[in-house]
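Heads up, one of the protein chains got dropped from this complex, but the rest are sitting where they should.
This part shows subunit A:
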Amino acid sequence: MIEFRNVTKRFPDGTVAVDSFDLVIPSHKTTVFVGSSGCGKTTLLRMINRMVEPTSGTVEIDGEDVAAKQAVHLRRSIGYVMQNSGLMPHFTVAENIATVPRLTGETRRAAKARALELMATVGLDASMADRYPSQLSGGQQQRVGVARGLAADPNILLMDEPFGAVDPIVRAELQTELIRLQRELDKTVVFVTHDIDEAFLLGDQVAILAKGAERLQVGSPSEITEDPADEFVAAFIGAERGKRALRVKQTPHGPVLVDAEGRTQGVLVEGGA
């Protein structure tokens, strides 16, 4: 469990990125911070592994204040996946994945074996182990990034818009993979995105944030869709117009659901969950 208690972050230039933020992030679930750019969601994420220190308030992991832990050890114990993969350009794929095991003193051989194992987990062919990041596609680089995040077998995985820079088809593929991985690995995932569809697809708990990391609504995707807190949230998730604003249309074969554009999105079946 990760807990934010009255956390505020004021940067030296005076901007308040996060203002008195409280949130409990349950273990073994995916929590998504979603909001437009500059709302402080990345700052929140980076406070968990002390890449950003809060100006006031505390961030706790399983009841322990992260500020009491040594930053380097804390970061090695938490997986971190970022946009544009953040891979070391002069390390091979295997070396990138094995970065943390090597830092924690594993032998070259053991680290390489671990890297190959993780490549299989994230769906990368073992023949890519000795290539460099620049020789991979964007989607493959992101898979390497995810594998690196998992290398130390952390309980917590932080993901900062990891699929933001890949094309929509690859993004959908990576999202599906992440759902599969999460089902297998059961990590506490904290995910940052500005894409509400991605948030609803991946999140068990979704936090919709406004400037200064103001909590507009926190809940499961169903709760938010069924009962948006205000008009802004309703507009943000597209409940009034767009693909979540569905109406029933009668056809000779039974009722179907149609979106605001008149496109049929699904069939209404009786007795479903």
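The definition used in the following text is that contacts are C-beta pairs under 8 Å (C-beta built on N, C-alpha and C of every residue); 3 or more make two chains touch, one makes a residue touch a chain; residues count from 1.
The working rule: contacts and distances are computed from a predicted model.
Using the UniProt record as the reference, specify the protein name of the hidden chain from among "Osmoprotectant transport system permease protein", "ATP synthase subunit a", "Spermidine/putrescine import ATP-binding protein PotA" or "Superoxide dismutase, Ni".
Missing chain, UniProt protein name: "Osmoprotectant transport system permease protein".
Per the definition of touch given earlier, which of A:14, A:63 or A:89 contacts the omitted chain?
Reading the full complex, the residue touching the unseen chain is A:89.
Which listed residue (A:22, A:53 or A:130) would be found touching the missing chain in the intact complex?
Going through A:22, A:53 or A:130 one by one, A:130 is the residue touching the chain not shown.
Taking the entire complex into account, which one of A:73, A:180 or A:249 touches the absent chain?
A:73
Residues on subunit A that touch the omitted chain in the whole complex?
46, 49, 51, 72-77, 80, 82, 84, 86-92, 99-100, 103, 130-135, 148
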